[in-house]
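Note that this complex is displayed minus one protein chain, with the remaining chains in position.
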Amino acid sequence: MTFYPAAAPPDGDRRTAKQKIAAYLEPWLYSAPVLILIVAIMLVPLALGISYAFRDIRLLNPFSGAFVGLKHFRELAGDGAFRGALVNTLWWTFSSVILQFLFGLILALLLNRPFRGRALAQALCFLPWAVPSFLSGLDWAWMFNPVVGPIPHWLYALGILSEPSNILSDPETAMWGPIVANVWWGIPFFAITMLAALQAIPKDLYEAAEIDGAGPIERFRSITVPFLAPTMAISILLRTVWIANFADLIIVMTNGGPADRTQIVASYIFTQAFRRLDFGYASAIALVLLVLLLAYSMLIVVLRQTMLTRH
Amino acid sequence: MASITIQSITKTFGTVPVLHDIDLSIADGEFVVLVGPSGCGKSTLLRMIAGLEDITGGEIRIDGRRINEVAPKDRDIAMVFQSYALYPHMTVADNMSYSLKLRKTARERIAEAVGAAAGKLGLDPLLERRPKALSGGQRQRVAMGRAIVRHPKAFLFDEPLSNLDARLREQMRAEIKRLHKAIGATSVYVTHDQIEAMTLADRIVAMHGGIIQQVGNPLDLYDRPANLFVAGFIGSPAMNFVDGHCRSGAIETDDGSRIAVPGGIDLAEGQAVTVGIRPEHVRIVAGSGAGSYTARVDLVEPTGFGTIVHVRLLGQDLKIYTLERGAAEVGEPLHIALDGDRLHVFDRETTNRIG
Partner (left out) sequence: MTRKRIVLTVLHRLAILAYVAFALFPLFWLLKVSVTPTSLLYTEGIRLWPSRASLEHYAFVLTHSSFPTFFLNSTIVSASTAVIVTIVAALAGYAMSRFVFRGKYWIVGLLLLTQMFPLVMLIAPMFKMLSPLGLTNSLTGLVIVYVAFNVPFATFLMQSFFDGIPKDLEDAAMIDGATRFTAFRQIILPLTLPGIAATLGFVFTAAWSELLFALMLISGNQATTFPVGLLSFVSKFSVDFGQMMAAGVLALIPACLFFLLIQRYLVQGLTAGAVKG
């Protein structure tokens, strides 16, 4: 007598190896151009830039290129302009972000309430975002210029300035120029993201709260704020990094001056690379900035974790 | 038209198994409904027949031809989606003719086929409209029309009526049945609605947890549910279940009442069982007598045609469906009797039907 084993169930997939590989590779084929571009044009220069930080690379000196170890970093430690730039970066970043955020939030709240002509008002308020950043910088530089701009005359009339002078040429006040331009240009970013978050809050929550007897302030505190909080947190954090790196306005409006009082680290890197053509030193500064930003991001992640575990 | 054979089909998403060893044969022209709660694997099985999901193990044949490795476009099947999946940028006519155009059908033939399908579904005045300009019911019809213009080997329906309101759903249900009678195409229909399953199916496949629980014609599933799951799933209002043990030839419920064991059922002394009684099989009787129970009425839900009466009995909330109006008042006592030959008994351990 012979026993036959029970028929094994047929296998589900009998495609040839070639077909399987093709199916596996399909998404990679679609993504390949993006990946190649990013690796070749962002990651390779990034790695090169990191290596430059340890080499003597000056564009005008054909004999440069030698490995110099930590020389740039030792120089950096004694570089007063760099330390000034660090302080300026903090000042520039946090005042820009806070003002952009506050005014953006208020604008979003104003636009969140229906009124006639809202679409138009919204488009006009968001328009500065469309203005190229270099042009925003130039425009505001002209606005601050007493020859063609009204602002010095207004400030003089208000008694804030003793004479209609250019605040951009006064070391004490110069930083306010780029900050004002940045706030003007960046309010729409926060207003748009906050408005989207506001409109995502279910309306019946407010109705329920109103029926439960909550006043407008209580409703704002107990519904609006908690719903907006995640969007606020993420956009502020990301925007902080972005603005710390954003040198266009400063380069256009003051070029770091007067007396380096508006020089931030990002513009300092650009000045070292573009004006002094000292690529090695510029890359060393850039590496420090990268490490600082990474540290900031890590700090945020850790803070978020501890907040999450506490709740 | 074609037969569909599903043999030892398994499916896992990553490491999560969703279908276990499914076997099913669908005859040419048959209307089979896959029914079960959401997550039971019914849609996944349908999408595997369509070719939209990979087959982890096992084999699907259409007309005897293995189709595991065949692309959806070459399987010659049509599918009606829950979302209808009408192409928003095409008119109704273009939606219906898209598949024929892809097959390079001659223009006159396309016009003819679209015209015929539109006529059958009453879509003639809508042919030049975009899906956006149609009501839910009209969109549903277009989705059906798109399927029938092709004369495919089989129709697959993925919960096609769940986005319609109740009245329209009833109407379309009848229409689908009429259409199937007219065309006689092999159809596989997925739904979570047991009424749709009962009314439409030649055969119902009840699924739960990735396993086929019972296959049979609708009345079989209603009359002789194979296990507790099918018993509870088919029928509305749902079957009452009472837990008990076999004690000296009768079933003693947990609150001490006794139910006579229906004929033809052998129970071991002490065996844990669940007794199932459909609400429509609980009779209201005039007075207390042998084999009747007395209970206090808890809640009365008139449905128009009949009335659902809730009573506290046998240690639980027991539902009674009666066609008599005014048979019960809340708070009043009620005498009821259970039809012995309409009781279902299930083994509590295996959940399977006994007898």
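Some observations on this one:
Here the chain labels run A and B in written order, and each chain numbers its own residues starting at 1.
Throughout what follows, contacts are C-beta pairs under 8 Å (C-beta built on N, C-alpha and C of every residue); 3 or more make two chains touch, one makes a residue touch a chain.
Here the structure is a predicted model, which is why all the values come from computation and not from measurement.
Taking the full assembly into account, the omitted chain touches A, B. Looking at A:93, A:166, A:254 or A:283, the residue that reaches the missing chain in the full complex is A:283. Remark: the residues of subunit B touching the chain excluded from display are 47, 50-52, 71-73, 75, 77-79, 81-83, 85, 87-89, 98-99, 102-103, 146.
Mapped onto subunit A, the footprint of the missing chain covers residues 24, 26-28, 30-31, 33-35, 37-38, 40-42, 44-46, 48-49, 52, 57, 59, 106-107, 110-111, 113, 115, 121, 123-136, 138-140, 142-143, 147-150, 153-154, 184, 186-189, 192-193, 195-196, 234-235, 238-239, 241-242, 244-248, 251-252, 266, 269-270, 273-274, 279, 282-283, 286-287, 289-290, 293, 297.
One rule holds for everything that comes next: only the chains that are shown with their structure count from here on.
One simple way to say how far apart two chains are is to compare their mean CA positions; for subunit A and subunit B this gives 55 Å. Contacts from subunit B toward subunit A in the complex involve residues 7-10, 21, 54-59, 66, 68-69. Listed in rising order, the residues of subunit A touching subunit B in the complex are 9-15, 19.
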